[in-house]
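Report on one structure; see the data block that follows.
Every protein chain except one is present and positioned as in the full complex.
Labels run A and B following the written order; every chain starts at residue 1.
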Amino acid sequence: MLSYIIRRLLLLPIILIGVTFLIFSAFSLLSPMERLANYITNPGALKNPQMAERLITKYHLDDPFPLGYVHWIEKLIKGDLGWSQSANQPVWEAISQRFPATLELVLYSIIPVILVGIWLGVISAVHHNDMLDQTIRVTAIIGWSLPTFIFGLFVLFIFYGILGWLPPGRLSVWAQDIVYTGVNFKSYTHLVTIDALLNGNIPIFLDALRHLIAPIITLSYISWAGLLRITRSSMLETLRKDYVRTARAKGVDEHTVIHLHAQKNAMIPVMTMAGMMIIGMLGGVVITETVFTYPGLGFWAASSAQQLDYGSVISFALLFAVAMVVGNLIVDISYALIDPRVRLE
Amino acid sequence: MENKEKLLLEIKDLKTHFFTEDGVVKAVDGVDFEVYQGETLGIVGESGCGKSVTAFSILRLLDYPGKTVGGEVIFKGENLLKKTEDEMRGIRGKEIAIIFQEPMTALNPVLTVGFQISEALMMHFKIGKKEAINKSVELLKKVEIPMPEERANEYPHQLSGGMRQRAMIAMAMSCDPILLIADEPTTALDVTIQAQILDLMMALLREFNGSLIMITHDLGVIAEIADRIAIMYAGKVVEYADKKTIFHNPLHPYTLGLLTSIPRLDVEMKRLDVIPGIVPNPLHFPSGCKFNPRCRFATDRCKKEEPSLIKIEEGHLVRCWNVDKVVKEVKKGFLVGV
Partner (left out) sequence: MNRILRKLFSNASSLVGIALLFIFIIIAILAPLIAPPLSEDPYQIPRMSWDIAPQSPGFLMSDNIRDIYTVMGIEIKWNKAICGTAEGGYDIFYGLIWGTRTAFRIGLITVAIAALIGVFIGSISAYFGGWIDEIIMRITDIFLSFPFLVAAMVLTTILGRGLDKVMIALIVFGWMGYARLIRGSILSAKEETYVMAAKALGVKDIKIIWKHLLPNTIFPVMVQGTMNIGSMVITAAALSFLGVGAPVGYADWGQMVSFARNWIIGSPGYAGQYWYAVFYPGIFIVLFVLAWNLIGDTLRDILDPRLRGEL
């Protein structure tokens, strides 16, 4: 197991370098003028072409590819991601301000993904081919046929448009005043629900929750639908294994056979898939936050793409890619820990 | 043979069919035999003849789409086929235990060996976890696995093939079952280990006068340990008698074929006979006697009418129309020794 982990860790920097290389290649498809926008705060103020030329040379924007790459990496290592035209602030600042909102959404969404996806998947497998299984399967198939944005719009329509229960955004205006101005409210974690509890402020807690429910439902649907299918097929395959028959042959009761003997094995590939699904929610975040105008990283990513804020676009690409790479690493390592056959090589 | 001994298990006309999309597979279609206390019954036949399915049918461990559709399985005087699932659970592992062919797949890879051995004990005797693990260690010792304390905490993949099979035996014998069914327990093992495993099983059973149903295609193994033998072909028992009779006075052409196709060191043989043809496709069984396409004694009657299992002499049953012809062959002197 150790050699497996070491190997994965050694590959990490290589993959990350490759990622930066790919991003830079895409960035280089743009003209130097377009890329310049990432380096200066107000490109509209560029009066004459000579000034633009000077700046382009200063920032190495017309250097040959390898040199340009090196300079860009240098900038990256220093933590300088440039300027976001759409947010009108340094990219790094734009990211760190919006990160907690997205984190909060994703963390809460993990719960239904794992609980519903796995739980229903097991039930579906055990009731193989009868009515319950068919119903669950259909729900799941609809789940991954339904684009996130359509489902999100649908949820918004029903629960806000018609019922008025779950408004878009992150907080109601009155709550925003309190939280963002910091009057009588200390933001310890910047996760509003947690902070509200820490401050003992229940109304804000409930308000935040109210705004989170619809995005959580939307974000998690596709993920738990996919996880359900994987759990179901993993369980079906496992239930056919010889050792399940052995357990029955010993007189073990059916509940233990399913939930100990079978499930413990079936969960191994499912757990890694669950990890992938959660990481995959990174993509869904963009759409979900856009539909519900939830002020997180995804919303900013979409709006900066619309406004052709190239600097921001490649920055969030970099961010999401790094998150995925690290996430995959964690998932791979935990796989090695869960499966005794890998753990005790 | 002896009625003085206690009749432990009686199978009467057992039928188990598989209802697949491609048709009904009559895997077991009329199996009869008896097992007495303290003796070993060998079930012999080629792959696909229904031996394993018979074993699973006894314990009612059939997977979908299999179903036992007829016959009786009388264990200690009661028909197991009529029992509830709860009652069967009380019998499995406790009174009737089974050892499977491939220990690597039959053992759960994510549970420790010790736990798996102790599970039946905890289930049937309601003892605590600690006590159960201690018993596991004792059982591992009994099956001659070195360093049993360490082994109990290990996982199946950490044990060698022979040790895994011993662990399986320990697991099956944990509750001292009165009947042990062994489904090809030595087929996946080296020849040298085979003998050890067989001896081990016999020794353990002898301790409390348990019985063994030994399922195999290997006549050599049968010759070693069986008291009585049932020869199976295409889902039916075709001959049933004690060991001596089977090896000296077989009456079914298939049995004869089996015996003459194994190389023997004690008898001079000119060449190995081969049973021509192949095992029939269970979806398209031949009409009449299932063996007739491959049988050199086959007559027209064989092609049309299926023979039933008939008692030729005391303790010897055969399913064939041409028993006399087989007797003539045997008299020619093919079989000596054993």
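Note that in this section a residue touches a chain if its C-beta (ideal position, glycine included) is under 8 Å from a C-beta of that chain, and two chains touch if they have at least 3 such contacts.
Worth saying up front: this structure is predicted, and the values here are computed from it rather than measured.
Touch with the chain that is not drawn comes from one residue among A:Tyr4, A:Trp92 or A:Trp144, which is A:Trp144.
Set against the missing chain, the residues B:Glu21, B:Asp300 or B:Glu314 yield one that touches it, B:Glu21. The omitted chain makes contact with just one of the residues A:Leu61, A:Leu236, A:Val257 or A:Ala274: A:Leu236. The missing chain lies against subunit A, touching residues 11, 14-15, 18-19, 21-23, 26-27, 29-30, 138, 141-142, 144-150, 153-154, 156-157, 160-162, 233, 236-237, 240, 279-280, 282-284, 286-287, 290-291, 301-302, 305-306, 308, 310, 313-314, 316-317, 320-321, 324-325, 328.
In this section, only the chains that are shown with their structure count from here on.
Residue ranges of subunit A in contact with subunit B, taken from their complex: 240-243, 245-253, 260-261, 264-265, 268, 339-341, 344. By the touch criterion stated above, subunit B contacts subunit A in their complex at residues 59, 61, 63, 89-94, 97-98, 100, 102, 105-111, 119-120, 123-124, 154-155, 157-158, 171.
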